[in-house]
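Just one protein chain is left out here, and the rest sit where they should.
Then we have chain A:
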Amino acid sequence: MARSNEVNLNECKMVVPLNTWVLISNFKLAYNLLRRPDGTFNRHLAEFLDRKVPANANPVDGVFSFDVLIDRGTSLLCRIYRPATAEEPQPNVAELEKPVAAEVVPVIIFFHGGSFAHSSANSAIYDTLCRRLVGLCKAVVVSVNYRRAPENRYPCAYDDGWTALKWVNSRPWLQSQKDSKVHIYLAGDSSGGNIAHHVALRAIDSGIDVLGNILLNPMFGGQERTESEQRLDGKYFVTLRDRDWYWRAYLPEGEDRDHHACNPFGPNGRSLEGINFPKSLVVVAGFDLIQDWQLAYVDGLKKAGQEVKLLYMEQATIGFYLLPNNNHFHTVMDEISKFV
């Protein structure tokens, strides 16, 4: 086993730039220290190791941010990112919630990744990503600091996402001038992608319009072991064992991976035929071991007659969108800006 793993390390080193390799390997190592075999999680160490950044009301590269507590009961925080306007390069602090100026301003509700257990809205890697999205899409980005597993299992993350959606939808200052409505998109990577799907599901029949879903390497799974899982297990930073651990940590106790949260088009999923579901942009990395589930998700949407665009990045590993040092990154960012 050790020998084949040594080979694997060399393989994945060849497909990513060195600093990306260092970053993701560091996460992999740290995450290994945090997951306990008994299913508990070393939350103190996780928070200690996580690199966080504060919000900054002074624009940096044209983007400023501030945090809002949107639900006291659950301590639900969101970090809001806005473009600084030319006339007011330094926003007056009372004008953080100044109405959006343009005819149409997309508001992207972003759910960070971390397999439901790791990271926060104020994690450095996600703060950086959200700032990029603002400039890219000329959007306001709302990053949700949802409750995490294993302390908070299904459906807490979805509940928090739903709370955030309702909050965003009801902010007068986020309404586009054109139609006095909030133009909402849901986005997320890894577990965040999964959350985006399920929040969009909950929004159906609620009267809240979600204009589109952007899913980056979304986290889905199932009981079956797919071909990609077997082929890529342990080869590119991720193992099946850790995937299983995270599902066990998030799903209700006793449930298996065919639970609809994990496997939305599986035996326990809900049919989306004839449903008014938002159009989706799904990005799948060619070296992600769960790609068969992600591709099945895309298929499921297609079969239900839903609009979906698949971006399959052959040579990409997980986390490729965290650093802008590869072609996949730029391709994906391009597609996202066109989508919104």
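Basically, a residue touches a chain if its C-beta (ideal position, glycine included) is under 8 Å from a C-beta of that chain, and two chains touch if they have at least 3 such contacts; residues count from 1.
Rule of thumb we're sticking to: contacts and distances are computed from a predicted model.
S.K.: Could you check which of "NADH-ubiquinone oxidoreductase chain 4L", "Tubulin delta chain", "DELLA protein" or "Roadblock/LAMTOR2 domain-containing protein" matches the UniProt name for the chain that's left out?
M.R.: "DELLA protein"
S.K.: Please identify which residue in A:11, A:47, A:244 or A:273 touches the non-displayed chain.
M.R.: Candidates A:11, A:47, A:244 or A:273; residue touching the omitted chain: A:47.
S.K.: May I ask which residue of A:63, A:105 or A:125 touches the chain that does not appear here?
M.R.: The missing chain is touched by A:125.
S.K.: Among A:39, A:267 or A:324, which residue is in contact with the omitted chain in the full complex?
M.R.: A:324
S.K.: Check the options A:75, A:177 or A:276 and report the residue that touches the missing chain.
M.R.: A:75
S.K.: Touching residues of chain A against the unshown chain: what are they?
M.R.: Considering the whole complex, chain A reaches the absent chain at 1-2, 5-6, 9, 13, 18-19, 21-23, 25-26, 28-30, 32-34, 36-37, 42, 44-45, 47-49, 51-58, 60, 66-70, 75, 77, 79-80, 92-94, 96-97, 121-125, 128, 145, 322-325.
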